[in-house]
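Just dropping this structure here.
Of the protein chains in this complex, all but one are displayed in their positions.
Order as written gives the chain letters A and B; numbering starts at 1 within each chain.
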Amino acid sequence: MSLTLLNAVIAVFIAICFVGLNAAYLVWCERKGAGFYQRRPGPMENGLWGLLQPPIDGVKLMTKQLLIPGGVDKAIFMVAPVLAMFPALISFVTIPFSETIVAHPINVGVLMIFASAALGGMSLLVAGWGSRNKYAMISSVRAVSQTVAYEIPLLITTITVVMICGSLNLSDIVQHQLGGFWNWNIWPFQKSVGYNLLMPISFLILFVCAVAETNRAPFDLGEAESELVAGFHTEYSSMGFGLFFMGEYANIVIGSCLITILFLGGWSCPIGDLGFFPFTNNVGWFLLKIYLIIFVFIWIRWTFPRTTIYGLLNLSWKYLIPISLFNLLLTAGLLKVF
Amino acid sequence: MSQPIELQKDETFVLNVGPQHPATHGVLRVKMTMDGENIYNAETVLGYIHRMHEKMAENRSYPQYMPNMGRLDYLSAMAFNHGYALVVERAAGIEVPERAEYIRVITVELNRVSSHLVWLGAFVLDLGGFTPLMYCFDDREQILDLLESVTGSRLTYCYFRFGGLYNDIDDEFIAGTHVFIKRMRKELKMYAKLVTGNIILMKRLKEHGPIDRDMCQRYGATGPVARGSGIDYDVRKNEPYSVYPDLDFDIPVYHECDSFARYMVRMDEMEQSLRIIEQALEKLPEGPVNPKKKPKIIKPPPGDYYAAVETARGNFGIRLVSDGTKNAYRLKLRSPTYSNMHLFDEACRGMLLADALAFMGSLDLVIPEMDR
Partner (left out) sequence: MSIQETTKQALSELFIDQATDTVIAEPPPAATEESVDQEEAVRLPGVIDQNYDTKGFHLDALVEHEQLVRAAEILFGLGFFIESITGVDWIKEDQLEAVYDFSRYDFELCRVVVRVFIPRTDPHLPTITGVYTGANWHERETHDFFGIVFDGHPHLIPLLLPEDADFHPLLKDFKA
């Protein structure tokens, strides 16, 4: 009994380390990627290729003075960064990295991830309100309406996949897609998705919603630097800002894990399990896929300008929701037929 | 996006787009009374970088005042140099040799391209696209290197003298300019595809920030702001000076009156400037760059004089009141950004905050020029 408890604690600890390492070094990837797109080298000074930059940034953030502006609601002000980081951490516990590597398999894994995403959305509201700053208020109002709007197509697309795979358990969803890319949920020409040609569209909708949920450009109105200084986290310094920052990158990793698991087959090898390394279903494929998606996230961020708030909300309510609803009904019908 | 029908006056709050703000391109303060995300009223507060250049002119002799011209609009300093040189040459009756005129045109147009590149990078940065800024600054470095080899400064030029120039250009400069023109033409194609053709950019700019012709006339807006509203006004064509009548170029005019029209005007202007530079390099005559006879102390006859030139932002005018001594009696600088910015208070009513800041970016403001 105590051994399983120990196992559980170790597993959670490893998950948290994974999150922390990701959050730190994704920043490095982003800055190097930004430099590459912008014809400049990116971080170069600290360590080889700037690899020591994240730890040094971490030290800087931790040693800065933690300023709490006068007149803010102290409790809410200090809770907000924690609320930003915490849901991402607990979502990691349910994600299956491979057949055996999963911190704690939960039967309703998908539901857990969405519940924690909703909790993360609350941190935006709380941060903006507690900051006693008009810019932060405007930004958090924008961010909350954006989060609410984009959660819906995210949910609907996920329900479509859950309907196809028949389970809310993330490991089961991946098991359903084993055996080569022609079994993945993104591939339309297979019986398990009912030959639904709109599956790649579904994938795209999920991708766009993931970008919007994590407040990345081109949907980063919540932290629109050139308009609102720094958005809802204007008044945060030192580790408060650090937690928001890390929470954002952790959310990106969760988002791309979700995309991979739901549509790209999780840890399965694209050409099926051939029995020999590296073409077996192992964690390497999972990591490769999520980092490819994160690369595309970074690419999009540095290429496109920002949308307007109305353009953003229109996109979700007028286009993504009807299309994903239609896809859901279509899939249901096709699954019945085939 | 259409504006709401009615703004509630009693549910407004004042948002201070303060002197320190990433989007205001300098120290400009706008007191916006907002109703949620819409602007109910905006009041521009200037004067944060007011250095009283006009008083300085009264305490300095004419040649001593030339460096001040570079500090007004630092992005387009050559054109300001040109305006000041024009008015004093007109007043004192100093002739300019032809080679100097052509070199003046070449350097002014190179400066115009570099100013528009900064505008492009900063404008798209305001809209959230972080990358074109770096590309624009890379191209701008080529211009700055060229001009540094001739004038000695990278930004605040003081290259023109009354009657000519500080020094002549060399073959290296001419060869470098040819290389740059070829490179810039390729880059402009890239910008057209990557930036102008971007659907998010087009959605942000099209049909936002309308300025109609009547508003331009009431405020005296000139430059790309007026040309984006269908007004065919460019000092280089309407009131030709220097050797512009001998050069063949078009003035881009767009009639849609929105931010996208002003954007396209500036992109097309860059191409036209390259044309002008090419022709001027071809036609460049040999000869001196300073007149043979120039008075040692410049004392224009008493009276008042006026000259106007086209800078990157519009019509820059100087009114010189001289009393026959070696200092100016009164020097008035009519800055284009001052008249252009005045539009903002009226035009931004009912706009969203994000659209208003995009509108400010499309006006291409340089605050030190506005405040003088």
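Following the convention adopted for this analysis, contacts are C-beta pairs under 8 Å (C-beta built on N, C-alpha and C of every residue); 3 or more make two chains touch, one makes a residue touch a chain.
None of these values were measured; they are calculated from a predicted model.
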Across the complex, visible chains touched by the hidden chain are B
By the document's definition of touch, the residue of B:Gly317, B:Gly350 or B:Pro368 touching the omitted chain is B:Gly317
Touching the unshown chain, chain B contributes residues 46-47, 50, 52, 54-55, 58, 87, 90, 93, 216-222, 226, 231-233, 237-239, 299, 301-308, 315, 317, 319, 321, 323-325, 329-330, 332, 334, 338-339, 342, 346, 371-372
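One rule holds for everything that comes next: only the chains that are shown with their structure count from here on.
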Per the C-alpha centroid definition, the whole-Å distance linking chain A and chain B comes out as 44
Per the touch rule above, chain B residues touching chain A in the complex are 1, 13, 15, 21-23, 37, 124-131, 133-135, 138, 194, 198, 200-201, 203-204, 352-355, 357
In the complex, the residues of chain A that touch chain B are 34, 37-40, 134-135, 138, 141-142, 217-218, 220-221, 224-227, 229, 301-311
